[in-house]
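One protein chain omitted, others in place.
First chain written, first letter: the chains are A and B, and each begins at residue 1.
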Amino acid sequence: MSNDPSLKDKLAEDARELMALPGELHIDPLERKWIFVALGLIGVFVLAILYTAFAKHVHPPGEMETLDSARLHLGGEFAEDKLGVVTQPDGSVKVTLVAARYGFYPREIKIPAGQSITFRIASADVLHGIHVPMTNMSTMVVPGYASTVTTTFPKPGEYPMLCNEYCGMGHDHMWSKLTVVSQENWRSGLTNTQSTGR
Amino acid sequence: MADKSFKTLILAHLWVAFGAFGLACVLGFYQVLERSGLIDFIESPGVYFASVSTHGVLMGFVLTTFFIMGFGYLVAATSLKTPLWNPKLAWTGFGVSAFGTVMAAIPLLLGKASVLYTFYPPVQASVFFYLGATLLVVGSWFWAAIMVVMFNQWKKAHPGETVPLPMFAYTANAVLWLWTSAGVALEVVFQLIPWALGWIDTVDVGLARTLFSWTLHPIVYFWLIPAYIVLYCLVPREAGGKLFSHDLARIAFILLLVFGLPIGFHHLYMDPEQGKGFKMIHGIGTFLVALPTLMTGFTVIASLEKAGRDAGGKGLFGWVGALRWRNPVVLAAILAFLMLIAGGFGGIVNASYAMNAMVHNTAWVPGHFHLIFGGTTVILYFAAAYAVWPKLTGKSLATGSLALVQLWTWFIGMIILSTPWHILGLLGQPRRISSVVYNSLLTLAWDPYELAMIVGGAVLLGSALLFLHILAKSQKRGEPVEEASAEIRYAESEPPVTRVPALLNGFGFWNVVILALMLANFGYPIAQFFLTKTFGSIGWGY
Partner (left out) sequence: MNQQDKQPESGGFAPVGTWVLLCVVALALAAGWLFLYFGVFLPRGTIQ
């Protein structure tokens, strides 16, 4: 065994010192209490987040899913004829959008209030962000990746759907119109026409 | 420390920093005016976005890096009481960074690098912007190396002794910076520069954003730690007291270093290229790094309380009134803490996992970072400048209570600017727009806040110009001071510092911990881009 401790020995010694550290420090009793208060405060936030995440499924969007932004128009999920609002046979609503300078296409869409809506969005060019003010519809749209976000809109009304990531000189003008209709208007609309608004 | 060329080195760094700051404040005022739509003929997205890009680079990269380097050399030499190691290397680093800054500034000012200070691809800037930014960072690595060398040399020459707190903390900052800057360096060197030169056709935007997020959080601690050094090591003495809790101070700096690094995904919460699992892990890590700041609040305010009580303050809060409100360093600290509470609250909201959807890329975000960085951090940079100016220039601060006016106006202006900005965010206003042209009723609510922000911007601009005036006038026409009375005096500790454990006197172990955390938190999230087929993007103009 050489005279210098090996890296592993040194780390083990450091780890032991780490365990012994609290006992070696000068900590004022009030400050020690404060550290527990601070940890408790942090704990309140983390617990609320964990609880709503696991019990109520409150999460930010995101799972990696690649796509070729340069070829969206050639076919597949984001081809032009597939864009817009589609009611699935089970009643759930899916909205498929393309983000491109300078709008979200289709530029006017109608969806029902009070039920889960899934958005599938792809960029045809650069980085965009999509956000409906006063709601939790928010996600980044990254070229090369498909964005999926599921949310509910509690209040019927007309909302702008705004781009909130710099995407060029026209960024100020990049927006689309979202109309959220009440459940009863949506259902009567559905029985009147077989397909849904695009 | 009587070495004239050493003082010239520091002053060169500080004047580049503060000169950049002054220009950026002028641009900032133009921006807040342009956005409001109040004055027709100045409206122009082209000019606006070139201005925002320049403003962001000057404030976030030039003011900070040069100030941190210059103040760092000063703290190293004065706290260790040794001459600067390898001044030639320090000047070389300064030169590389300054050259890079000019190289990046030219396309920025010409509107050929309007990609904002985050420069996310695939919107593409002139290659000289990326090259210049790289050189700015590379120059700072010279600084970091010098700090680490001086730290180690001192320890060798003083075996078993406790490294003075200012240098321990500043070396932590240098170590932090080396780890932090690696992320953006990888992005710029392997993706953006070859792409801008045409050597590769596409870049993976998801990978670029992930690498940038590696840097984007800890860089704010790189900016913040020198401000905390002012709080721990200068403020208690200026207040007439001593540092309350030296051991916990060292722990706070270690916690900032270790937990500030592996948490970048709270900048990517809304992104599709990373998953919920890693976002949750980074989120919890982000909450943990709030702890050293909460500790700092207690330690420094307790130090002030003791000083205030010693000065005669009675009762539970009488010590607040008894503090030296007319001492610029103490005043700056008090105002900094007020802004830290509000800014820290905003930061906690940003970090809150899914709740980020409420604020992401809205006006809340620039409101937050102007308050926490432009407010808390920069006001302490002002304090540092006021504290060391006599030593550097050999003159006393020429202007009486003007420094107090400057600090109060900076605080008031920042509150007026950032409060409406946060509200606009909650009302859904996007960030990075140059005008409000949405034909939607919801946006009508935004107007009064935009107007209020103009007042804030004007007050801040005045305060910034006053700051520069105070420094320049003192340097040129201040009363000469004796070398001895201008010495930088660091706060002593109460109780006095005895030996600290080796873990609080070095960084070897902590570097291993950081490596493990970075591998755990970034390993797979970066590797995944190489394990799956991804589709890159060509360069786009704007």
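Here, contacts are C-beta pairs under 8 Å (C-beta built on N, C-alpha and C of every residue); 3 or more make two chains touch, one makes a residue touch a chain.
Only a predicted model underlies this, so the values are computations on that prediction, with no experimental measurement involved.
Asks: One chain isn't shown here. Among A:Leu41, A:Met64, A:Ala79 or A:Val93, which residue touches it?
Replies: Among A:Leu41, A:Met64, A:Ala79 or A:Val93, only A:Leu41 touches the chain that is not shown.
Asks: Given that one chain is not shown, which residue among A:Val85, A:Met137 or A:Met169 touches it?
Replies: Once the missing chain is taken into account, the touching residue is A:Met137.
Asks: To test your reading of the contact rule: which positions on chain A touch the chain that is missing from view?
Replies: 22-31, 33-34, 37-38, 41, 44-45, 48, 52, 56-61, 116, 134-138, 149-154
Asks: Identify the residues of chain B touching the omitted chain, counting contacts across the whole complex.
Replies: 242, 244-245, 294, 297-298, 301-302, 305-306, 309, 316-317, 319-320, 341, 344-345, 348-349, 352, 354-355, 357-358, 426, 494-495
What we mean here is this: only the chains that are shown with their structure count from here on.
Asks: So the centre of each chain is just the mean of its C-alpha atoms; given that, what is the distance between chain A and chain B in Å?
Replies: So the centroids are 28 Å from each other.
Asks: Report the residues of chain B in contact with chain A in the complex, numbered from low to high.
Replies: For this pair, the touching residues of chain B are 45-46, 49, 115-116, 120-123, 204-206, 209, 244-248, 251, 268-276, 279-280, 283-284, 287-288, 290-291, 294-295, 298-299, 302, 348, 352-358, 360-362, 427-438, 440-443, 495, 501-504, 508-509, 512, 528, 532-538, 540-542.
Asks: So in the complex, which bits of chain A are touching chain B?
Replies: 10-11, 14, 17-18, 20-21, 24-28, 30-31, 34-35, 38-39, 41-42, 45-46, 49, 52-53, 58-70, 125-127, 129, 131-134, 136, 138-148, 158-160, 162-173, 175
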